[in-house]
Each structure stands twice: as C-alpha cells, then as structure tokens.
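And now, subunit A:
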Amino acid sequence: MGILETTAARVLSAYSVFLFLTILAQAAARRFSTNVLLFSLQSAIIAIQVAVIGYHEKLMEAYVVAALIVLLKVVGIPYAFFRLIEKLKSPREVISATSAAESAFVAVGMIWLSYGAVRSYAGGVHAPEDGLAAAVALILTGAFLMISRRKALVQMIGLLVLENGIFLAALTTTFGMPLIIEIGIFFDVLIGLLLMGLFVFRIRDTFDHLDVSKMRKLRG
Partner candidate 1 sequence: MTIALGVLQVVLLVIGAPLLRGIVGRLKAVLQRRRGAPIWRPYADIWKLLHKEDLVPPSASGVFGLAPLLLLVTSILATAFVPLLTNSALLGSAGDFILMVYLLAFGRFFLALGGIDGGSAFGGMGASREALVSSLAEAPLLLGLVAVAIQASSASIVGMTQWALERNFFNISAVHLLAFLALGIVALAETGRMPVDNPATHLELTMIHEGMVLEYSGPNLALIEWASAIKLGFMVGLLIALFAPWGMATTLSPAALGLAVVAMLAKMFALAAALAVIESGIAKLRMYAVPDFLGVAAAFGTLAVIFTALMKR
Partner candidate 2 sequence: MGLNSQPSLGTSDRSLFDPRFRKAGRLIAGLVAVATLGACGAGGRSLLNSEVRKLNPSLLAPFPFTFSLDRLGFFFLILICAVSLPVALFSVSYVRRHYSAARQKWLWALLFLFVASMAGVVAASSGFAFLVSWEIMSLASAGLILIEGSSGDRRHNLFIYLLMTHAGTAAVIAAFLVFLPHSHSLDFAAIRAAGATLPPGVRMALFLLAFAGFGTKAGIIPLHLWLPRAHPIAPSPASALMSGVMLKIAVYGFVRFAFDFLGGGPAWFGYLVLVAGAASGLLGVLYAIAEHDLKRLLAYHSVENIGIIYLGLGASLIFMAHNARVWAALALAGALLHTLNHALFKSLLFLGAGAISDSTHTVDLEKLGGLQRRMPVTGAVFLIGCCSIIGLPLFNGFISEWMIFRSFLGGSTLLNTNAQTLLPLMAGVLALIGGLAAACFVKVFGVAFLGRPRSQEAEHASEAPLSMRAGMLLLAAACVAIGIWPGGFLRPIVSLAQSLVGAPAAPPETLLIASVIPWVAAAFLALLAVVSVLKRAKRQTPTWACGLPGLTSRMQYTSTAFSKPIRFVFGRVYKADRKREVLPADQPYFPGSISYHSVRTTSYERLLYRPFVEGVVAAANQLRRLQTGNIQVYLLYIVVTLVSLLLYLRFAG
C-alpha cells in the first residue's frame, strides 16, 4: 500500500531528471542509432510516468495510453528506424551544424530557459513544476534538433521529441486529454512518420543523399 504510493510519488518527482539527461545526451549524440535509442528510452520514461499517474489518479484510460506509448514509441518506431537505416545504408553519423559540446550547452541553456518559461507563464498552474519544465525543454530540444541537424532522419527524431514534449505537457498539466483525442493524435503521429519514411526513400532515390540542407532548388 504505502510502498507503491511512495515510489509513485518518487517517480513523479524524479522522472524529470532522467528526461533532462536524455535531452542532454540526445543533443550531444553523434551517432544516429544512439539518438533513436535515447528516444525510445525517453518514451519509456514517459510511459512509466503515464502508468504511474494512472495508478495515482485511478484512471483506466491512462493504462491504455501507456500501453500505446510502449507499443509505438518505445518499440515500434525505434525498430522501424533501425530497419530504415538498414535499407537506406546511409552513413550513420549525424551531420550537425553545431559540435557535440556546443549542442550540449545549447541543451543546457534550453533547460534553463524552460524553467524560466514555466515560472513566468504557467505560474498559476499547480502542476509539478519541473515536469512542465521538462516538457518545454523537450519541445525546445526537438525544435533545436530539427533546426541544427541536416539528416532527414534526425529531423524526424526531432519531431518525435517535440511531440513527446507536447504530450508530456498535456500529461503533467491535465493528466491527459480525453482518450479518443489521445488515440487520434497517436494515429496522426504514426501516419506522419510513415509518410516521412516514404519521403526519405524518395529523397534518397531522387537526390542520392539524405542531407536536407542540400535540397535548395526551390527558393525565392
């Protein structure tokens, strides 16, 4: 009885630290596969979080959502990514505009910024503060990854991280939206990823590379 509650409370308070770690690691990661792994780890943390909250708030839906997360983000999508890497045979390195150290520092800055943001904006919200901060940080990191990384695949990862952040925000503030909406969002994300995968193949076929910063025929 008491044990679970306390652990639940612990997890509630501590998970954000792990999230920050994953963020830093992702910012610094040089290999693509590492990024994917970190992403699934991140999703796993969030899944646990959802489950815990579900237990905490006695919400049946939450377990479904957690299961979905595990199914999709922890297992499904990373697996798909690894298959993708196999098939594309593209070099594994992440070509970044910024060096690993710089990226790490940027991540740190963004975490700090996110705390500031949470303090200033969501001041009235009685949600676990660092949870919200983690969410914002995830959003910012996702955006940062998409902006700084040149590989199409990494942009997809960035997008996923961004989604995670938003999802987390919804979770921590309002214990999730109505289930059907959640499911719909999941579905959209999934389709979006499929499409992006499709486009990645097309890019590979038409351009012989996956460097989005070289796709600059359309301008002006």
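Candidate selection criterion: all candidates are chains of the complex that A comes from, given by their letters.
One rule holds in what follows: contacts are C-beta pairs under 8 Å (C-beta built on N, C-alpha and C of every residue); 3 or more make two chains touch, one makes a residue touch a chain; residues count from 1.
Treat the numbers as computed from the prediction; the structure is a model and nothing was measured.
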Thinking of the complex as a whole, which of 1 or 2 is in touch with subunit A?
2
Where on subunit A does candidate 2 make contact in their complex?
97, 117, 120-121, 143, 146-148, 150, 155, 212-213, 215-220
